[in-house]
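Data first, discussion second: the structure below is written as structure tokens.
The complex is shown incomplete by one protein chain, all other protein chains being positioned as in the whole.
Chains here go by letter, A, B and C, matching the order in which they are written, and residues are numbered from 1 within each.
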Amino acid sequence: MSSSYGKNLRITIFGQSHSPAIGVTIEGLRAGFAIDMEELETFLARRAPGRTAYATARRETDTPEFLCGVKNGVTCGTPFTAIIRNTDARPEDYAPFSAKPRPGHADYTGWVRYGEAGDYAGGGHFSGRMTAPLCVAGGIVLQLLEQEGIRVWSRIRSIGSVQDEGPWPASTAGRGFPTLSPAREAEMRRAIADARRDGDSLGGVIDCAVVGAPAGLGEPMFDGMENRLAAILFGIPAVKGVEFGAGFAAAGMRGSENNDAFAVENGRVVTRTNHSGGILGGITTGMPIEFAVAVKPTPSISLEQATVDLRTMEAAAITIGGRHDPCIVPRAVPVVEAAAALAVYDALLDYRKEMWEQ
Amino acid sequence: MSSSYGKNLRITIFGQSHSPAIGVTIEGLRAGFAIDMEELETFLARRAPGRTAYATARRETDTPEFLCGVKNGVTCGTPFTAIIRNTDARPEDYAPFSAKPRPGHADYTGWVRYGEAGDYAGGGHFSGRMTAPLCVAGGIVLQLLEQEGIRVWSRIRSIGSVQDEGPWPASTAGRGFPTLSPAREAEMRRAIADARRDGDSLGGVIDCAVVGAPAGLGEPMFDGMENRLAAILFGIPAVKGVEFGAGFAAAGMRGSENNDAFAVENGRVVTRTNHSGGILGGITTGMPIEFAVAVKPTPSISLEQATVDLRTMEAAAITIGGRHDPCIVPRAVPVVEAAAALAVYDALLDYRKEMWEQ
Amino acid sequence: MSSSYGKNLRITIFGQSHSPAIGVTIEGLRAGFAIDMEELETFLARRAPGRTAYATARRETDTPEFLCGVKNGVTCGTPFTAIIRNTDARPEDYAPFSAKPRPGHADYTGWVRYGEAGDYAGGGHFSGRMTAPLCVAGGIVLQLLEQEGIRVWSRIRSIGSVQDEGPWPASTAGRGFPTLSPAREAEMRRAIADARRDGDSLGGVIDCAVVGAPAGLGEPMFDGMENRLAAILFGIPAVKGVEFGAGFAAAGMRGSENNDAFAVENGRVVTRTNHSGGILGGITTGMPIEFAVAVKPTPSISLEQATVDLRTMEAAAITIGGRHDPCIVPRAVPVVEAAAALAVYDALLDYRKEMWEQ
Partner (left out) sequence: MSSSYGKNLRITIFGQSHSPAIGVTIEGLRAGFAIDMEELETFLARRAPGRTAYATARRETDTPEFLCGVKNGVTCGTPFTAIIRNTDARPEDYAPFSAKPRPGHADYTGWVRYGEAGDYAGGGHFSGRMTAPLCVAGGIVLQLLEQEGIRVWSRIRSIGSVQDEGPWPASTAGRGFPTLSPAREAEMRRAIADARRDGDSLGGVIDCAVVGAPAGLGEPMFDGMENRLAAILFGIPAVKGVEFGAGFAAAGMRGSENNDAFAVENGRVVTRTNHSGGILGGITTGMPIEFAVAVKPTPSISLEQATVDLRTMEAAAITIGGRHDPCIVPRAVPVVEAAAALAVYDALLDYRKEMWEQ
């Protein structure tokens, strides 16, 4: 279903931007895992709004309440549910749907699907706020992966026209604005400040690498590691592109350049390059799983935009006031990591089933 | 499962490059549809090998045999299965797995997963040959979509460094080498010929547009139209990137550029631009669904490549003889169309269920 | 996954008997449906504990709190979540797992699966308490079905050795102890009182009929109406058998007795008898969908029972004190109705998709 993901570890996300609460249920979470609550909180803080110059001023503590599936901080094995109360919901935003869909948002498509009954306040279930429960689930699974020696790194490849530089992949140690070049980070921050000043917004590209995953994850055709990752990554609002390894650049290479030569290193098969992004035939090679996602510029901008009044079917103009990020890319980084963790861990559970048999 | 796709219309693909047969089962195909066999054959011919200068010399008639689910060319409503015999399988290729995986192929990852028992001849189940049954299913579904006024167009955006030009999207009328600019097509053909001469290969980017689909297809979060399309597109061998609308380019735009303004045209809501690729919040807007896939260069090249002997774990070199395409992009075009049709039709079935209720 | 059910309307149940809360998420609930809250409350009250002589003395208000998916009592179309706080949880029951599994309960099998980390207080996630959120979901869907003219009736066929009498199926109008014969009801109540007095318990059989469903629901083989119903009914704790129509009795008939002759009545095809339970080949005939479930006697009894100390692996004896029902059959009736409603409505959504096409 729409708001569920996963085969062996299945998450179901629920809530709207201004409903009493939002949350996530995880099925298939193994028993006996002691969640490191401090680490989880640190992870969630990277996504939380209201902390920095480039983020929305909306303040939510985003502290999850665990309803079930955990006892004294240790998982029980049965379904786990955490909710987050929408404490900073503003009553004035609950006005009846204005019928003038905001360009670039899901207001119009939601209306086509759900009509007047839909909840569009702040984007409703389409809101970026849904990534908070996604991060609760992903934050726990990142800890499970860490136990297996699997780590997820990411960095901002670009924001607007500013490109990061440096030897990727590399550990970025949970930084809030992860780039390899401090100079480029400064430029990116300036670009965001400029966009804010102009009442406009910026997008960017995030690089992500899953390091330490065994060879053999994923399956051929439609359940490959690429399919699984893409299926969750496109569930993150604003993601409009996903590529693996050299990705779109590979399309411009010759086979002799793009093919990754095999070699032996410390008794293991490795590839000399990793243009494949660590995935061949949908199955991991044991090299880092590398992918990138394109994040479109925040659709909420202060500039006037052309729209339509859906009730009268007449042209209209809107300006979007209120709280919004001029660039969600930095806050999207932990969301991408959470999504990657969920996809890789789910595949890992299939792999164990498979490997047991041999 | 790995080789199945779809929720309401579900395909299951089976076979190996050199097994007795390959095929597809379709569940959920409605009763009473008269398949236009000639049209299906024409569609399959666009993918079939052995026809042109840029394609492999392997010859397969690729004529499907219908085992069930159809009576006098009309669908019965119960599972449909078609198989294609591997008539041109060459016995000499059935040699025991050489244990020297070809770079860029799934030989190594398959071996990790299935060991010596796996069938790696010609890529086994990972072979591009699996796209033939995918096209049988997709070819039928394209006809179903056409009845609804939904059409799937595509063109080659680029091969190697040669870019097509012209006003996309536009009908490409099932052409074998669909570009908008004949001059660019000629350049692309030359680039392919050059790569062949050099024992090398090229990749490219395919643009695809689904035109005429209603607003309202797809669901929020993980079952959106983007997620569904990506989940099947990454099942096509060699696809390494998928983007919707402006995609990666959107990441470099400002919100004011990228947002698609709403307007009314002939009593319908439209957008003035289509940077979103016809999808907002995972749900279609009614504008063309536009996406692109990056196809990596064919990994089979004649040049010597470095690999590893998996039995001895020693470095080795291989040169790949035999039949292979210097560029699979033109043959991948109908495969992308087939995949798009399957994803869109599956979402259309959900939409009908939803719309009935209103 | 384990605690999820449904394809088009999907429920996910979470919680433990003594966790902070239990609840249910429903995905695929259509937008714009005004839930009749009073009717829902009345329905939930039929299942709630603490009301009658034959039920446990545990008191829970069981009033659901709606977290999302509903706005002013009207569904939004996006995921719906309701939770019920476990207000009457008794701290003394939270003692560490005693390691002496109660016969007939899931204590032992849960321990095999989840070990010491599992939550076994009051049965944990295996508790009959999980049927409260099932009834929240089912209660809403019963209202949706009623709008379509589809009603779910049930009656207690037997408790212990006491059999009900009378012309089944017939409307039982939401009665708390639905039998056709008042005399038999009195006998059943006496039998329950006797069992309670003896520190023992009773089981029974519940008949259920779904009336007004169209012909054509369900699909051949593994997604038939019987498969779908059984798959949810066996999720109700204590259900150990499911039969359709004549069921096990059919096995003793001859074909000439068991076959239901077709006839025309008011322009519709009907069958003269309904031994098939309204289902042929997995698909409904338009006659009432009739099935029965066998409910085992409550495993919690006051009598001493033989068990094993799982830590020492030595024989042990336990007597179960505390609150428990001598017979859960009356409270299971609305649970069976809820389950039936969910299965039938899910199939109805498939049917609409199918029928749209014709």
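In this text, a contact is a pair of C-beta atoms (placed from the backbone, for glycine too) under 8 Å apart; a residue touches a chain by one contact, two chains touch by 3 or more.
Source: prediction; values computed, not measured.
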Neighbouring displayed chains - absent chain, whole complex: A, B, C
Residue of B:P64, B:G104, B:G118 or B:G252 touching the missing chain in the full complex: B:G118
Residue among C:E27, C:D62, C:D164 or C:D260 touching the omitted chain: C:D260
Residue numbers in chain A that touch the chain omitted from display: 7-8, 30-32, 78, 220, 349-350, 352-354, 356-358
Chain B residues that touch the omitted chain in the full complex: 1-4, 10, 12-16, 19-23, 25, 27-28, 31-33, 65-69, 71, 74-81, 83, 113-119, 124-125
Touching residues (missing chain, whole complex) on chain C: 1-5, 13, 101, 103-106, 108-110, 112-113, 115, 125-126, 130, 158, 160-161, 195, 198, 200-205, 215-216, 219-224, 226-227, 230-232, 234-235, 237, 239-248, 250-264, 267, 269, 271-272, 275-277, 279-286, 294-301, 303, 305-308, 310, 313-315, 354, 358
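Following the convention adopted for this analysis, only the chains that are shown with their structure count from here on.
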Inter-centroid spacing, chain C versus chain A (mean Cα positions, whole Å): 38
Between chain B and chain A, distance of the C-alpha-averaged centres to the nearest whole Å: 26
Contacts with 2+ other chains: residues of chain A: 1-4, 13, 113, 115, 125
